[in-house]
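All protein chains of the complex are present and in place, except for one that has been dropped.
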Amino acid sequence: MNEQFIRKDGRPFNSLRNMKMEIGVLNNADGSAYIECGNNKILVGVYGPKELYSKKHSKPDGAVLRCKYNMIPFSVTERKRPGPDRRSTEISKLISEAITPAIFLEKYPRSSIDVSIEVLEAEGGTRCLGIVGASLALADAEIPMKDLISACAVGKVDNHIVVDLSEEEDQTGQADMPVAIMPRTGEITFLQMDGNLSVPEFEEAMQLAYDGCYYINQLQQQTLLKKYGGE
Amino acid sequence: MVNILSEVSKERIFDLLNHDQRIDERNFIQYRDITIRTDYISKAEGSAMVSVGGTTVLAGVKAQIGTPFSNAPDKGIIITNTELLAIASRHFEYGPPNKFAVEISRVVDRTIREAPLIDLEKLCIVEGSKVWKLHIDINILDFDGNLMDAACLAAVSALLTTKIPAIKFVNDEISIDTEHLTKLPIKNRSVLCTVVKINDKMIVDPLYVEETLMDASLSIGFREDGTLCAIQKCGLNILTAQEVMQSMNIAFNMSRELFSILDTINQ
Partner (left out) sequence: MMFVDNKEIVLPGHLLSDSNLTLGRGTFREDGKIYSNMTGIVFLDSDTISVIPFKYTYKPKYGDLIIGRVTSSSYSSWTININSTYQGYLSTSELYDKNEQNMNQIINIKDILLLRVAQVDEINRVKLTIRSHGLGKFNQGTIVRVKQPTVHFLSEENAFLTSMIQEYTCTDMIVAKNGLIWINGLKENVDKILKIIEEIENQPFKHNLIKIVQSKIMNL
């Protein structure tokens, strides 16, 4: 049964890796966040909202959210060439869509909000951590939001549904499913899956993803409160 | 959100400089606090995060086996690349490295190559066909002036702590032994020190605001024995021969400090 299943790195099925979150780590950015999760290291910077002068790129009814997900060359085992590739382009689009529902973009017409996600080291689950970090950095930049978006990955490893897949589990596992939610309402803003799951397994995985996201949301809230409510 | 006071602080910086003071209360030949954290990225063969005040640079070394250049069949290869990440400043944008990033790469590359920091001949595995190829990637994470010195310090720290796998020959086939790691063959350590001319004063380690007002700068690479290995003059204005000699003196003294900081990292 799931309860007795111990994963390769010693975690039970429902346990996340150790996480460390920090905000306000960059001097120039309007908002920033740094997340460590296992060996994953992710740095997010937010610039904006800033007024756009070109009519071509700006929208009269709201801000343009521009997300960039980037892996630095030595963040992965095999050196990655600098610059965008198909994978990072797709992830940039999805992260942008994952955080858009939470932001009151309509409050900043004719402006842009730039979110840059830099993966310093990758060890599985960077897109979810990118969303978590982007959400924290946006909160740090004081951009009006409905909620903090939380995200985590679930998957199927050795016929067990587990949360927060490590790099090895991601590569050898049977399924990988990153999920992002707005914790207050439980609405889903991001969902991907690759691999094979039965419908009951999917439901189980979804429940586990919710639990993981609520836990991460607690950490996000603590991080923000620690920064501002230090007294 | 541009600082509305930028004009005021320009006058203030000049005013302070005329009274031998700087905006952050340092003297002219004083670096900001420097911290070096090595072995930060476990996926890289070597890495270092260097902060010089508000400037933070992350350098990493990736080692691969590649084919040598035909004009140097018995030498390993080093390739230096710099990325000004968009998180570091509102003036940095995504895209291929611009002229500033390329200049940093090339100056750092010269300081490392000409020292020479690494004995490239020892990175040769099979002459003419297999050599170690080291990719040095410099990423600017946070920007508050003096990128050149910080980038070079990060690259050198990363190389000093880089460990590459041993090579074994099994039936004339090359196999990589990741169990046994060896340090790079270090020959001469080198550092880069930049002296900036601003309002006819010579200062080191400029802040971003100071850099925007500078006349010219001179970046000088030193080997540990005090000899020179690279020089780069930047900026739109001139330096007199006297100023160049003065800069050389200042940079030499500063380079001793940088070497003693390099001594503190775990090599």
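Lettered A and B in written order, each chain numbered from 1.
Here is the rule we go by: a contact is a pair of C-beta atoms (placed from the backbone, for glycine too) under 8 Å apart; a residue touches a chain by one contact, two chains touch by 3 or more.
These numbers come from a predicted model, not from an experiment.
**Q** Would you mind spotting which of A:Asn39, A:Ser111, A:Gln174 or A:Gln192 touches the chain that isn't drawn?
**A** For the chain that is not drawn, the touching residue is A:Ser111.
**Q** With the full complex in mind, choose from A:Asp85, A:Glu142 or A:Glu203 the residue touching the hidden chain.
**A** A:Glu142
**Q** Counting contacts across the full complex, list the positions on subunit A that touch the omitted chain.
**A** 48-51, 60-61, 102, 104, 107-111, 139-140, 142-148, 182-184, 221, 224-225, 228-229, 231
Here, only the chains that are shown with their structure count from here on.
**Q** If you look only at subunit B, which of its residues touch subunit A in the complex?
**A** For subunit B paired with subunit A, touching residues are 1, 40-44, 47, 54, 58, 60-62, 64, 81, 83, 85-90, 94, 96-97, 135, 137, 139, 141-144.
**Q** Taking the touch rule as given, give the residues of subunit A at its contact with subunit B in the complex, in rising order.
**A** Interface residues on the subunit A side: 26-30, 32, 39, 41, 43-45, 47, 50, 68, 70, 72-77, 79, 82-84, 114, 116, 118, 120-123.
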